[in-house]
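Notes to accompany the following structure.
Apart from one protein chain that is not included, each protein chain of the complex appears where it belongs.
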Amino acid sequence: MPKELYQPLGGNEMPRFSGPGTFMRLPSKPSAEGLDACFVGIGLDIGTSNRSGARYGPRQIRAESAFIRPYNMGTRAAPFDSLSVADIGDVAINTFHLPKTVEIIERAYDEILQHDVRPITLGGDHTLTQPVLRAFRKKYGPVAFIHLDAHADVNDTMFGEKINHGSHVRRSFEEGSIVGNATMQIGLRGTGYSAEDFDWGRDQGFRVVQAEECWWKSLTPLAGEAHRIVGDRPLYLSIDIDVLDPGHAPGTGTPEVAGLTGIQVVEFIRGLRGLNLVGADVVEVSPPYDPSGNTALTAANLLFEILCVLPGVAYR
Amino acid sequence: MPKELYQPLGGNEMPRFSGPGTFMRLPSKPSAEGLDACFVGIGLDIGTSNRSGARYGPRQIRAESAFIRPYNMGTRAAPFDSLSVADIGDVAINTFHLPKTVEIIERAYDEILQHDVRPITLGGDHTLTQPVLRAFRKKYGPVAFIHLDAHADVNDTMFGEKINHGSHVRRSFEEGSIVGNATMQIGLRGTGYSAEDFDWGRDQGFRVVQAEECWWKSLTPLAGEAHRIVGDRPLYLSIDIDVLDPGHAPGTGTPEVAGLTGIQVVEFIRGLRGLNLVGADVVEVSPPYDPSGNTALTAANLLFEILCVLPGVAYR
Amino acid sequence: MPKELYQPLGGNEMPRFSGPGTFMRLPSKPSAEGLDACFVGIGLDIGTSNRSGARYGPRQIRAESAFIRPYNMGTRAAPFDSLSVADIGDVAINTFHLPKTVEIIERAYDEILQHDVRPITLGGDHTLTQPVLRAFRKKYGPVAFIHLDAHADVNDTMFGEKINHGSHVRRSFEEGSIVGNATMQIGLRGTGYSAEDFDWGRDQGFRVVQAEECWWKSLTPLAGEAHRIVGDRPLYLSIDIDVLDPGHAPGTGTPEVAGLTGIQVVEFIRGLRGLNLVGADVVEVSPPYDPSGNTALTAANLLFEILCVLPGVAYR
Amino acid sequence: MPKELYQPLGGNEMPRFSGPGTFMRLPSKPSAEGLDACFVGIGLDIGTSNRSGARYGPRQIRAESAFIRPYNMGTRAAPFDSLSVADIGDVAINTFHLPKTVEIIERAYDEILQHDVRPITLGGDHTLTQPVLRAFRKKYGPVAFIHLDAHADVNDTMFGEKINHGSHVRRSFEEGSIVGNATMQIGLRGTGYSAEDFDWGRDQGFRVVQAEECWWKSLTPLAGEAHRIVGDRPLYLSIDIDVLDPGHAPGTGTPEVAGLTGIQVVEFIRGLRGLNLVGADVVEVSPPYDPSGNTALTAANLLFEILCVLPGVAYR
Amino acid sequence: MPKELYQPLGGNEMPRFSGPGTFMRLPSKPSAEGLDACFVGIGLDIGTSNRSGARYGPRQIRAESAFIRPYNMGTRAAPFDSLSVADIGDVAINTFHLPKTVEIIERAYDEILQHDVRPITLGGDHTLTQPVLRAFRKKYGPVAFIHLDAHADVNDTMFGEKINHGSHVRRSFEEGSIVGNATMQIGLRGTGYSAEDFDWGRDQGFRVVQAEECWWKSLTPLAGEAHRIVGDRPLYLSIDIDVLDPGHAPGTGTPEVAGLTGIQVVEFIRGLRGLNLVGADVVEVSPPYDPSGNTALTAANLLFEILCVLPGVAYR
Partner (left out) sequence: MPKELYQPLGGNEMPRFSGPGTFMRLPSKPSAEGLDACFVGIGLDIGTSNRSGARYGPRQIRAESAFIRPYNMGTRAAPFDSLSVADIGDVAINTFHLPKTVEIIERAYDEILQHDVRPITLGGDHTLTQPVLRAFRKKYGPVAFIHLDAHADVNDTMFGEKINHGSHVRRSFEEGSIVGNATMQIGLRGTGYSAEDFDWGRDQGFRVVQAEECWWKSLTPLAGEAHRIVGDRPLYLSIDIDVLDPGHAPGTGTPEVAGLTGIQVVEFIRGLRGLNLVGADVVEVSPPYDPSGNTALTAANLLFEILCVLPGVAYR
């Protein structure tokens, strides 16, 4: 039985500044049942080491997403003509206890992944990717992992804690959620606790692409390399909005100068078309540092671009 | 058959920064059917003469309302234990054509008022009160009207137009929607096109209480006077957030110095308990001028206080 | 020959968000010749000891003043029906040299006061009042002086300098510009370099009204006291916007908690009607700290209230 | 008789934060008579479908323009040594009625174009270009049209309305104001109501350059192509500030990721030198979303760059 | 041996916008040894249920405190002439684990209280008061407790957790840190999970003064009542900045309308003079919601007022 297709509420039916508070004003659904893809929010910021505020990321991304229309003018992708997509709301985290929250998130994604659905997550701080990947591992085994970020997030601990937004990649590798030689880290830069911080991943087989390697270049070829590295493995894509230069994404908790442009990240996502993308997230949008709302809007657009490269999306 | 009671989604079930984008995170309903009271949004700002931005009023009020809990600690009102309340979403205005929008709003409230419900509106600019009152008139005949505002909104025309946010009270009186000697205007102040601007209402029998008459005083006695003026007539209450001093409500389009305090407006609303309040609105919240979000939060609280004095609300 | 009357450009002729950048959208005049009252801007902030930004005070006050209409609804004053009023632009200060700027301002007001005009100044930091008063002294002899401010501005020096925004009152007294026993200082509060800071004025015969003496009270009686103190002397009124509580005027350089309300300052200005007010200023509006624009709007309204109590203004 | 040349008020005569509120502090003139070029403001935002606020575009652009000096350091253009340029103020739109406003704008430009002047418009939302072009057509016949924008603005209707900021290009083509095969649209991107949205223009002969075609490239060659397409036709240039990436122009109503850089737009404008540019606009600056003022400042600079490529401008 | 007195770095020695980042630019000390009073920061916000950002409270309060001068002009208190006061820096909390952080804070105050010092804490969210009071209990036994707040903070749990910013008062009572009938809660208001939320304290003997009881009144008499309730017990004072009306303190995480004014809180603190105040805190300043910085400045002033009523302070 074909799944039911849902269209975002259009601007000619309801002005863009009105209407429901869901992602792209899609229908709100209580679960992922019957969906091909779903948007999920995780309003988390107690795993962040610097500026907080990412707890409001999902709400603000949804608010700004009201402006996005259903067709991708750059690629002619028509995701809502092909896939059944809805917004299934937020995970009810325990905002007073990070380790418990990590368990809550894992259970929430266990439930989501019982359905034949590709969840796309609105963060929230990056700690969330660890429990999300645990759930993916149970369904798919270790996945390929593409990680766009200014930071490697491979600290063994921060302030003695194993669970936080700067250690999740190391944890995911240790837990077997991700495949070392099918992992890419792109956009890393800035400063570190040691000059070797980014080498830990290299030692595990990661393809680590520091920002300097990206400067002045289209990232379309790098997406080609991603095809070679990932192959036909199930792929999880995690985008920390701080992979973008602060000029493009001011509203985030740990910005780093000399980052990627919006063009590069869009190019890279578009270049992933054809891979078996089973889930994704865009994290670390912090609305209090984003007075124009444009960082959230940028995140919303990246989420839409991700939707457009899911398997099965028609192109006009 | 008793109506179904709905509780706002609680902070112990879902963190306040997450969850649905409805008023107080109440259930979203497609219509007012079966409800005792409903919240409705009208994202309108093309009727405003000065700063725009009120089109985002409903969205921002709803966002901030997530922090409001279900019991009124000042009065011990328990509205959700008594009434069936939900959020029925936004009116799909035509943001390119104000006269057509006025018709759209009228029709939307005609539909709402077919049900036995007391609608409470989140604005949006004050133009909306005119068509809302038209719909009330069809159901109730001319209503008593209490209008808290810095401005009288009795201009015959603005820029030659009869429909705008500064003429709606005159229109509502001319159209027979409101009863002149059952109308109060409270908080008027500032500057005018003539020194007699506020006298037009007096000539129609309005009780006009300029801000100066409110300074330094509790408004509880004025609420007592409202009981005498309104009697047992159906009452519509319209609060322009600019009745508050700009120190209390910076985020609005036409602020005026030396206005009312939050305390005074809360006192006044609470003092209306016992009247036959059939509908209400809080209008002119303009989020772009409200960087902290507190004007929207104040509006959300006033909307909750209004809910608490609807007939039938239990007090603990 | 009667002077020519000018009306502010009205909202029905030009939307409030458009039109000329003059105060209240009055005509721009190259000099004060032929005017009864004039508005003058001084974009100065190099005399300020804490936050800067007051250089943009005049521009922002003028921008926000576009919303003020010509009649005072609280008092029924009709200043533009009685007086010839225009905006004569800004003084071209030397923003790199404060002592020279003080001389420039003095010369500018010498020129203005050659005309039979009452200038009202938009600041700019409070240093400007010293040279303005010098020019007034040449025309009127020592004047009565009413000074609303959180600070006494009677430091002998600041950082060794005699000219700055915290010493101008002392300088004006020493220079004989103001009459000690016809001087009032109202709203003083906060912290000081010594516990006796405010007593210097008392020693010179000033009536010093600390903020604590104002709390919880209408300032109308204090305006009555002003009549007794000032008598029929020429009076200069200087309002530092920080006399207001930071809740009412956030956008200023040296805010102090527990200040006056907008109501109190409006009451006080209105209470000055009948005095021989020969000049006035509203100073220390700092737009970068005023994201909503409401501090500038408040200043604009106070400037209008001052205009309304000039001798010769008709009341309807 | 040679026209009179006007210089912007210089920073050594009046500090940049002071002085008149005109564009670049040029003289204010009541009409375009005797001018070679004039700046005109249209404070319009009731034609916008998403964020409002562009009504304050002209005021804020003028405020920020005070910082621009008279010579172009990149090209050595000296527009004020060659042309008679002034600011002729704002069009008095009807902010409560968009169709009437469109007529008002048309009449205003009919009047302006009776003079031998090239008007440059400060918007305001993009709806204004339609009536402006009507007036140009009456004078010049159909014009060549270069349109820099994130959006094609070729919707047949929006919410059923033919007049709005997303339909004006289609209207202008239908009305015969622009020549299809002398029309360029540059920078289009984002999402659409259908995958074919941008093809409508192609079907009319437009040269449509989507943003993807601009990425990573100097736009100087594209300006060369413009010379070939436009030839010696009268040319109108319309720049929606959202053609810029949100990182470069955050303060606008409908931002789209992955847009042009400031460098590209400056290159393109400079490349138009030699064409018969008869009029231009820069639109959609929305100050409430531009807390630093830099979007308005960018618009002011683009307006100056346009001035520099008008026919007759001397280069040093 | 008399303790060494330290003066804040004065504005005539170093401009207020420069100098060290300590509270009032006092000396920085590694411990409380030899001090009569000390300022301590706790940059905590992972205990907050709504808006985050209080982690930056101490830094921003210190930044704004640079403007405070050493003498209290309202009361002529001269704290630095009497007491040895310094800033001892921040507690190194574990921002990823709230229960551990509570232990860290307790240990830090154990250490501080080994000295004969009265610590005054800059928060940070209100969770911190629980461990601080534990340390006080070990030194003094159960203390009298005066709590100014919009909220009672007596939830048994929030989201199942016993440790959070809404449960600390209940915990402190249960743990025996505070004396029930020597506890006052002042300013409570808003909405609750049940109508009886504020009665829990009353049942424990607390004097609960809801905001409504404060409206329109000087709080000096209430401070008198505090003297009767507290007697000669050691007293701890905890001020949540949200006890203030949002108009006076916009920058906080859980604002509630219709709160206290700055005047009332200043009156109340001043009225506590003569009590055996052994420690205090001002908490919940959230800088991201405070664009002008004035909420932090207000907190800094309240902290100074608290310092002025410590036992032993001289008055001039």
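In this document, chain identifiers A, B, C, D and E correspond to the written order of the chains, with residue numbering beginning at 1 in each.
What we mean here is this: contacts are C-beta pairs under 8 Å (C-beta built on N, C-alpha and C of every residue); 3 or more make two chains touch, one makes a residue touch a chain.
Note that the structure is predicted; figures quoted are calculated from it, not measured.
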Displayed chains contacting the withheld chain: A, C, D, E
Sole residue of E:M24, E:C38, E:A63 or E:I120 that reaches the chain not shown, by the stated touch rule: E:A63
Residue of D:S52, D:S286 or D:N301 touching the missing chain in the full complex: D:N301
For chain E, residues in touch with the removed chain: 13-15, 17-22, 28, 41, 43, 55-56, 58-59, 62-63, 89-93, 95, 291
In chain D, positions touching the absent partner: 10-12, 15-17, 67-74, 76-78, 218, 245, 247-248, 261-263, 266-267, 291-294, 297-298, 301-302, 304, 315-316
Residue numbers in chain A that touch the chain omitted from display: 49-51, 157-160, 188-198, 210-212, 215-216, 245-248, 250-251, 254-259, 289-291
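Following the convention adopted for this analysis, only the chains that are shown with their structure count from here on.
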Distance-maximising chain from chain C - centres being C-alpha averages: A
Listed chain pair A-E, B-D or A-D that repeats interface C-E [over half of contact pairs the same by residue number]: A-D
Whole-Å separation of chain centres (CA-atom averages), chain B against chain C: 37
Touching two or more other chains - residue numbers and ranges from chain D: 49, 51, 55-56, 95, 158-160, 289, 291
Those chain pairs that satisfy the touch definition: A-B, A-D, A-E, B-C, B-D, B-E, C-D, C-E
